[in-house]
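Everything below concerns the one structure shown next.
Shown here: the complex without one of its protein chains, the others still in place.
Note that the chains are named A and B in the order they appear, and that numbering of residues resets to 1 at the start of each chain.
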Amino acid sequence: MSTGVQADPAKSAGSASSLTRRRPLGDRGFQVLALVAGLLVLAILIGIAVSTAQQGADWFSTAGFKGIFSTVWDVGNNQFGMMAFVYGTVISSVIAIIIAVPVSLGVALLLTEVVPRRWGQPIIVIIDLLAVVPSVVWGLWGILVLEPWIEPIYASIASGVNGIPVLDNLFGESNGGVSGASFFTCGLILAIMITPIITSLAREVIATVPAIDKEGAYALGATRWEMIRGAVWPHSQAGVVGAILVGLGRAMGETIAAALVIGSSVQVTSHLFVPGYSIPAVIANQFGESSGEFRSALIGLGLVLFVITIIVNLVARGVVERSARRSRGA
Amino acid sequence: MAVVSDQPTIDLREPGGWRRSKNQIATVLMYVAFVIILIPLGLVIFEVIAKGAKAISWQFLTNSTIPPNVMPLGQGGMGAAVVGTLEITAFAAVIAVPLGILGAVYINEYGGGGKSWLSGLISFMSNVMVGVPSIVMGLFIFTVWVIPHGLTGLSGFAGSLALACLMLPLVIRSTYEMLRLVPDHLREASYALGATKSRVTLTVVLPSAISGIVSGSLLAIARAAGETAPLLFTIGLVESTNSNLFSGPTTALPSQIFSNALSPYVGAEERAWGAALTLIVIAFILLFVARIFTARFTRYAR
Partner (left out) sequence: MEQPEQKIKLTMPETSTEAAGKQDDGFAGASVFEARNVSCYYSAFRAVTDVSLTIYEHEITAFIGPSGCGKTTVLRTLNRMNDLVVGARVEGEIFYRGASLYERSVSPIAVRRRIGMVFQKPNPFPKSIYDNIAYGPRINGIRSKGRLDEIVERSLRQAALWDEVKDRLNKSALGMSGGQQQRLCIARTLSVEPDVILMDEPCSALDPIATGKIEDLMHEIKSRYTIVIVTHNMQQATRVSDRTAFYSVLRDDKSDTRTGVLVEYGRTQQIFEDPHDTRTQAYVTGRVG
């Protein structure tokens, strides 16, 4: 519609130019701030990798890759083989998973399938309480209460399996007898600590099973357990595996409780009731007095731990995301 | 009248033996699993209260001189550690909570909730970062902060940095979940009134998610308060209160518990239990407050 007069662009909000006015500075600033905060995550992760690698380079230049696989750890002679700690980390975490998984899944199923909503609340509170107990308190309880109590139990098991082929190698006595502070005790405490996280992740996964699938199983005359096996399990399989892997990662990285109850003894053995060591435990215990190549080795161990847990978590998240995507699409 | 026909009676009772037993056994095992998790929780709370209660006194909580391990209970107190824990954790929260909220805002509000490749990457990586062991965070801050500053690098501030690294992904994750729950129509209403994105976020989105955000942050703080490993190489260990966060080593409750746990002296052991009780109480209080906020959030979200 043309009139004789041109609209003056310099004037008020009614003109078209105000629609293209640039975003106010504060708004852009906020976005930048948010972006920086997000990038911080990536920066820290990269920073960890770079800084620990730098510090560990000292050790790596002497020990090389085979240092990771060597079991010789002799501080006096500057021998820093990492394998004993990797072994201890893996063994205690595997024990923790074996103990924690059935319990966690049992409680998760209890909450989602068995118990009516209202009575589920106290159970959730208990799980939260379990999760919030600080790890150092678990360690304190472990070393002062659990160890003395469990050692005679180990001893009787050990004498019980004396001579029986495989069991003796696992639960029997090693040259030092059995000890309250051991791989197994550490695994036990780790199991207690990772149960809440596995339970709550598994619960999330199981809750996404569509109700109509469960009804389909019931409509065929299935009992609740049969329904769980037929309808719930196939849907939540992958997610549960992811939850277990997250728990595994936590167990591997747990420091203080392990430092207190694993026994601080550098050895690789199949016997579970004897003292051992894990990566986080040795770093925690020995860092204070370390220097030079020793310290570099410890930091290198930290890098190894970082890499292992990153890989485990990547796999775990990948598995969980994939199953979540599939169930959303199906 | 419709006839109830005389057909042979149908047996509608429980299916026989094995199926029923399997079902019952499975149910029983699930309950057993619950009892199994009750046991350690109950035991640890019991022991901590039983052994820690006798150490607790006003002096214990406030006296700023931590006695040497060999001293029996009654001398000095853990005041230094209490102050240390409160200061270090609080400062870590000051760093981590705003940054974490901003990070979650970036992922959800600017990245479309993970749709853009960068926000997807950040979201994925912060989930992965949750799994990084706390001792690695401690080593990280040690190498990038403490070493360059030489001996003066040991300080409460360094400890706060390490704890903040630990808390950051937790806050991002829980805040992100809360932001996702805010319905889009609230945002749209605000946009329709001509608000900029930052204004929408600050005045509409964050306030409606605030209870959930607070709850998630409190849980992250509770986690940080109880962590020892990040503090091991960053704050040192001292025997008296250092309330200056930025200069000089200090101590905190978890550190004291850790060092006392390894000591053979009875007095040290008793002090460790007392400190453990204090720490657990702090953690439980934070959890309790967090749950109150969660309840408020779910109530308002309906």
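The rule we apply is simple: contacts are C-beta pairs under 8 Å (C-beta built on N, C-alpha and C of every residue); 3 or more make two chains touch, one makes a residue touch a chain.
This structure is a prediction, so every number in the text was calculated from the model and none was measured.
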item	value
Chains in view that touch the one left out, judged over the entire complex	A, B
Option from A:47, A:120 or A:216 whose C-beta touches the chain left out	A:216
Candidates A:231, A:281 or A:320 - the one touching the absent chain	A:231
Subunit B residues touching the omitted chain (full complex)	1-7, 9-15, 18-19
Residues of subunit A (touch criterion as defined above) contacting the omitted chain	116-117, 210, 212-213, 215-223, 226, 230-231, 234-235, 330
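In the analysis below, only the chains that are shown with their structure count from here on.
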item	value
Separation of subunit A from subunit B, taking each centre as the mean of its C-alpha atoms, in whole Å	15
Parts of subunit A lying in touch with subunit B, wherever the complex brings them together	23-24, 26-27, 29-31, 33-42, 44-45, 47-48, 51-52, 54-55, 102-107, 109-110, 114, 123, 125-130, 132-141, 143-145, 192, 195, 221, 223-226, 228, 246, 249-250, 252-256, 259-260, 280, 283-284, 287-288, 299, 302, 305-306, 309-310, 312-314, 316-317, 321
Subunit A contact footprint on subunit B (complex, rising order)	15, 19-20, 22-23, 26-27, 29-34, 36-38, 40-41, 43-44, 47-48, 99-100, 102-103, 105-107, 109-111, 118-119, 121-122, 124-137, 139-140, 143-144, 147, 165, 168-169, 172, 196-199, 201-202, 219, 222-223, 225-229, 232-233, 254, 257-258, 261-262, 269, 272-273, 276, 279-280, 283-284, 286-287, 291
